[in-house]
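The structure's right below; bear with me while I get my questions together.
Right after this comes chain A.
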Amino acid sequence: MKAGTKLERILASGQFAVTAEAGPPKGASAEVIRKKGELLRHCCDAVNVTDNQTAIVRMSSLAGCLLLKQQGLEPVMQIVVRDRNRLALQSDVLGAVALGIGNILCLSGDHQKFGNHPTAKGVFDIDSIQLVQALKTMRDDKKFISGEDISGEMPVFIGAAANPFADPFEYRVHRLAKKVKAGADFIQTQAVYDVSKFAKWMEMVRERGLDKQVHILAGVIPIRSAGMARYMRDSVPGIAMPDSIVTRMEKAANAKEEGARIILEIIEQLKGMPGVHGVHIMAVGWEDIVPDIVQKSGLMPRPVV
Partner candidate 1 sequence: MKNLKPRLVVFSCPWCCFQMADLSGATQLDYSPQVKINIVPCSGRVEIIDLMKTFESGADGVLVLGCLEDKCHHQNGSLTAKRRVSYIKGLLKDIGLGEKRLEMFMLSPSSGPKPEEIIGNMVEQVKGLGSSPIKVKRKT
Partner candidate 2 sequence: MIITKQKSLEEIRKMLAGYGKILILGCGTCATVCFAGGEREVAILASSLRMAEKINGKKKTFFEHTVKRQCDWEFLDEIAEKVKAADVVLSLSCGVGVQAIAERFPNSRVLPGIDTCFLGLTAEPGIWSERCDACGHCLVHETGGICPIARCAKGLFNGPCGGSVAGKCEISPDVPCAWQLIIDHLAALGQLDKLEVIQPPKDWRTSHSGGPRKIVSPVREESGEK
């Protein structure tokens, strides 16, 4: 065991894992996090707390994770390299581990121009792969990036993101391999809508034997309206939304029901795909749909390890 977190134990046991996302508030209300935590308690193995997602300032991921921990849930702390330099990143990771937060997902972060503080300076002192490598070095060699010793143990289960749908497509598996080489233990992918394209990526992943070296959780984002489907197709970088799904949503009598149906179909296909070790449900702003989706996917009750 690298960190012995619940997520790690479930994945190590070969069971299909379920993680979800809880977006923190644009304020200091702990209650917002707690409410989301309660909704997700029984249907997830771990809950990601996002880090200034889309470059919009929100309560910090570290605080959100601690609140979830206090509630008895297992958090996954997301860190973007856009907002902190290597000093703060390493410092926050030490703090997270001290607070019992063992799952850490390393990300680049959307460019600050997309958020509510577009005039800010993007930090990008190190990139997400260098951060993954740093966490591995901190955990396994007990050294900071500078080479200096860390006192004591630093158990972390290191995560990274993968986007099978961004360009250049042919290079995406190489990038995954690089993250694995850097030390990633688990991967959460960007939302899957084009299942056949994802399957092609998984085939390349398996060809390189990467599914044996890292646990891949496929991302899904439930869609609740045709407008949302169109927005994701046209305005969100890195999401491949097939026109067929947009059309289904546009033609549906009840958009929310159709959206749920589509997601269940996708999850069913992901469950059966070799090399996919779990699903990561990102229903930000719509967390109450998650228990229903997990139930209907036949993934309840969650295993106890």
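Couple of notes before you dig in:
Going forward, contacts are C-beta pairs under 8 Å (C-beta built on N, C-alpha and C of every residue); 3 or more make two chains touch, one makes a residue touch a chain; residues count from 1.
Candidate selection criterion: all candidates are chains of the complex that A comes from, given by their letters.
Note that the coordinates shown come from a computational prediction; the quantities given were computed from them, not determined experimentally.
Only one entry among 1 or 2 touches chain A in this complex, and that entry is 2. Partner candidate 2 is touched in their complex by these residues of chain A: 82, 86, 108-111, 113-114, 122, 124-130, 133-134, 145, 161-163, 166-168, 171, 174-175, 177-178, 181-182, 190, 237-238.
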